[in-house]
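All protein chains but one are shown in place.
When the chains are written out, they are named A and B in that same order, and each has its own residue count from 1.
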Amino acid sequence: MRSETGNRHTGIVAGDSGTVVIEAEGVNAAFNAAAVERLALQGPAWLGDLRRESWAVYERTPLPTTSLEEWRYTEVSQLSLDAYRLTEEPLTGAPSGNGGNPGVASARAMLEGREASGRVVIVDGALVEASLDRSLEEQGVVLSDLLSAAESHPELVREYLGREVTPEFSKFAALNGALWTSGVFLYVPRGVQIDKPIRVARWLTRSGIAIFPRTLVIAEPEARIDYVEEFASEDFEQPVLSCGAVEVIAKDAAQVHYVALQRWGRGVRHLSMQKTIASRDADLDTLVVNLGSDVARVDLHAWLDGPGARSDMLGLYFAEGDQHFDHNTRQDHKSPNAQSDLLYKGALYDSSRAVFRGIIRVHPGAQQTDAYQTNRNLLLSNDARADSLPNLEIEADDVKCSHGATVGQLDEEELFYLMARGIPRAQAERLVVFGFFGQVLDRLPMPGVVDELREAITAKIG
Amino acid sequence: MPKNETITELDLDEYRYGFVTDDNKPVFKAQKGLSEGVVRQISAHKGEPEWMLNFRLKALQVYHRKPMPKWGGDLSGLEQTMDEIYFYLRPQEKMERSWDDVPQEIKDTFDRLGIPEAEKKILAGVGAQYESEMVYHSLKKEWEDKGIIFESIEDGLRKYPDLFREHFATVVPPQDNKFAALNSAVWSGGSFVYIPKGVKVDTPLQAYFRVNAERMGQFERTLIIVEEGAQAQYIEGCTAPVYTTESFHSGVIEIVVKKGARFRYVTIQNWSSNMYNLVTQRALVNEDANMEWIDGNLGSKLTMKYPSCYLVGRGAHGSILSIAYAGNGQHQDTGGKVVHAAPHTTSQIISKSISKGTGRATYRGLCKVYDGAERAKSNVECDALLINETARTDTFPYIEIEENSASVGHEASVSKVGEEQLFYLMSRGMSEEEAMAMVVRGFIEPVARELPLEYAVELNRLIELEMEGSVG
Partner (left out) sequence: MEGFVRVAALVDVAPGATLRIEVDGIPICLVNTEGQVYALRDNCSHKDFPLSEGEVLGHRLTCAWHGAAFDVTTGNALSLPAVKPVRTFDVEVEDGQVWVRLS
C-alpha cells in the first residue's frame, strides 16, 4: 500500500500498516540484476540461485521508514543509498603479493603482533589472504573465503548459508544475500578446541564504494573458538557503504566468542545483520564495539535454541561529532533453562546520537529462563541524544527476566574525587568514561583482545 | 474468543452485578453507526453553539482519515462491530439537582453496583453518569462556597463558554489519535471541573459511570482546570454489567494544572470483560505544579490507556501509579507518559501488573526529555507478576533523551509467585488460595495504599475473588 501523501512525508503512515511501501527511489542503480547475475555465475549453480532469490526478495521489500518500529529513530536517507558504486575487484585469490592496492599493507598491519591461530585479510571487499595454523588444518578446521568453501564444502555451506540471516531478515540482508563478496567461512569440527583467536581484518581504501561482507561460523558440538573481526579504514570524502551479514552457529556444548570491532573512518555507513544460534548447553557470547563510521546500524539476533544454552551479549559504543549508532537486539528464548545477559554501554559526545532497542522474548514453554538486558548511556555534551527502548515479551511464567536503562551524566562525585587528587578535569572525565566501559570489558574472557579494545578506545577518547 | 471462555471469565462480574435492567428505556436513542448525520443530531440535541458543531464535524473527518492503530491490543473485534454501536444515548431530558429527585430505578442500580454506604452520603456532591449523560448532579455547599465548579461537561459549555473554549481540546486535540478524534466527534457526558486560585479541597470529587445499554458506546469527555496554588483530587470509577456483544468506551480526559497547583486523578476501571476501553488521559503541568495519576485497570477485554504528564513549567512534577490485572482473555495495555519540557522537572512512574490464565499485561511507556529541560529527573519502575504459564507480560518503554544534564532510569522485572512464599504462608495454616491472594495483595500494596480506603477495600476483595480457583 502506498500512502496518499507519497514518500515526502512518510511519517503520516506511522502505525498505518506494517506493509507501507515506499518506492525504492534513490536506491543505487549500481545495485541491479545484472550485477547479481555477474556474481551468480561464479561458484556453484545453487549459490547463484540463492543470490537470485535474495535479489527477488530485495526488489519486493520496501525500504524501511521511521514508521516501522525497528527504524523509528534512524532515517534510511542517512545511509546515502544512492551514492555508491560496486567494486570491480576480483572476488577471490587476490595474490598475496598484491602490491597494487596500498590498503593491503594497512590491513596486514591490523593483525601485526596479534596472537592468532588463523588470519584473514580483506581489502575493499576482496579477500587478500586466509591462513590457518597447520595443526588446526590437520584437525579438520576450515578457514577460507566463503566462495571457495561453497565449492570445497558444499554440504556445509549449502545447509547453513542464509539459513539464519535470511533475505527476509531485512531489505539489507536481502541485498547482502544477493551481492556479498568478501565472505569468510570458519568450520570447527566436533571437540576441536582452539585457544588463540581467529582474526579477520577488513580494510577499505576507496571512496564511494559499497562492500558486502559475509561471515559464516559453524562450531560443531564441544568445539571452542574465538572469532575476532575488525573493520577499519581512513576517513573518506565520499560515503562508503559496508552492508554485512554474520551467522554464527554453536552446536551442543560448543563455546564460541564472536567479537566485532568497528572502527571505520568517517564517511562509512556500517550496516551489520548478525544472528547467533546457541544449541543445547552451548555458550555463544558476543561483543559488538562501535567506534567509527558516520552511521552504524547493528541488528543482533540471538537465539537460545536448546536447554542450557547461554549467551552473554556485550556492547560498547563511543560516539562523537555527528555520529549516529543504532543497535537493535533480540534475545529469543525458545527452550527452557537457557540464559542470556545483555549489557550495552555507550558514551556520547558532541551532537552524536545513540539508539538502543532490545527485546527479550520468552516463548511459551521456555520455563526457567534467565534473561537480562541493560543499556546505559552517558551523555557528555549538551547536544548528544540517546534513545533507549528495552523491551520484554514474556510468555512463560517461571522465568527471571529484568531490564534496565539509564541515561545520565558523568558522576560528579567521582569526577571531584579525581580532581581533588590533582587530575585535570578533562583527564578525570576520560578516566570515569573508561571506568564506565570497564564494566563491560571485564566481562569478556579474552585478555589479549580486551587490551586491544582498550587501545582502540584510548585512541578515540584521546 | 469462544463463548464458553467468555462465561468463565465473567464469573466475577456475575457474582457482583450479574444482571441486566431490561425495563430501562432510553428517552432518545440515536441511530446505530457513525455518520455526519449522527454527529449533527448529537450537537443539535445538546443545543450546542456552532463552533462546537464545527469542531465535532472536523473531528469526524480526522477520525475517518486516521488509520486504526496497529500497535497495542487486537482491535479487530472492535472494527467489526463499529457499525453496530449506538454513538449517543440519553436516558432522560432533565438534569437532576438533588438525591431525592434521582429516579428510584437508578438508585437501585447504584445499590446493585455495590456502592458503599459511606460513598452514598458523599453522592450528595457527586456527578453520576448514566448512559452518556449526567443524570444526577449537585455540589456540596462548601464547594459552591469556595467557587468550585463541578458540572456535567454540557453544562460547563453552556454556563462557562469562555473558560470552556479557552481550554477545551488544547491538551488533547482531535488529531492526537484516532480515538481522541472519535471522542471529539461524538462526546457526551463527563465532567467540567474548575478549582479557583488558591482553593484547597480534601474531599475527592467523584463521578460514577455506568454503561447499561447493549452495544452502546460511551464517549465521556472531562475537562479539569486547576488554578494557581489550588489543590484537589478527582475519582472516577467504572463498573458495567455483563453483556454478550462487544462494548466500547472511549473517553478523553484533559487536565490543566496551573502554577503551584496540585491535582490527583484516580481511576479504577472494572468494565465487564467484553469492553474495549480506549482512553486518552493527559495533563498539562505548569511551573512548580504537581500532577498525579493513579490508574487501576482491572476489567475490560482490552484497555489501552497511558495517562500522561506534560511538564512544561520549571519545577513541575508528574507521577503515575499504575496497576493492571489481566485475567483470562483480558489484555491490559497500559502504562504512562512523561514529557519533560522545562528545567528541574521531575517524574516517576510505578507500574505493577498481574497476568493470570490467558491474560496479558503490557506496560507501554514514554519518557521524553527535551533539550533544555536541564536537570530533569525521571524514574520508572515496572514489576510484572505471572500467576501461571499461559499468562503473558510485555514491557515496552520508550526513553528519548535530548538533554545531557537529565538523569533517567528505567527498571523492569518479571517474576512468578514464589513457591517459597506460598510454602511459608501455607505452613502458617493458610490455604493455597489465601496464600496466593496474600502474595498478590503484597505485590500491589504500594499502589493500593495510595487509594481512598473504600477503593482499597474493594480492590482487596476483588483480588481474593480473582485468586479463587487460580491454583491447583
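The rule we apply is simple: contacts are C-beta pairs under 8 Å (C-beta built on N, C-alpha and C of every residue); 3 or more make two chains touch, one makes a residue touch a chain.
Values in this document were obtained by computation on a predicted structure and should not be read as measured data.
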item: Contact partner of the left-out chain, one of B:Val172, B:Cys367 or B:Leu386; value: B:Val172
item: Contact with the hidden chain (one of B:Trp143, B:Tyr276, B:Tyr310 or B:Tyr455); value: B:Tyr310
item: Option touching the unshown chain, where B:Phe87, B:Tyr370, B:Phe396 or B:Tyr455 are the choices; value: B:Tyr370
item: Touch list for chain B against the chain that is not drawn; value: 62, 169-177, 282, 284, 310, 312, 339, 341, 370
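In this section, only the chains that are shown with their structure count from here on.
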item: Geometric centre distance via CA averages, chain B-chain A, whole Å; value: 44
item: Contact set on chain B toward chain A in their complex; value: 67, 69-71, 371, 384, 386-416
item: Chain A to chain B touching residues, read off their complex; value: 13, 15-18, 69, 364-365, 367, 377, 379-409
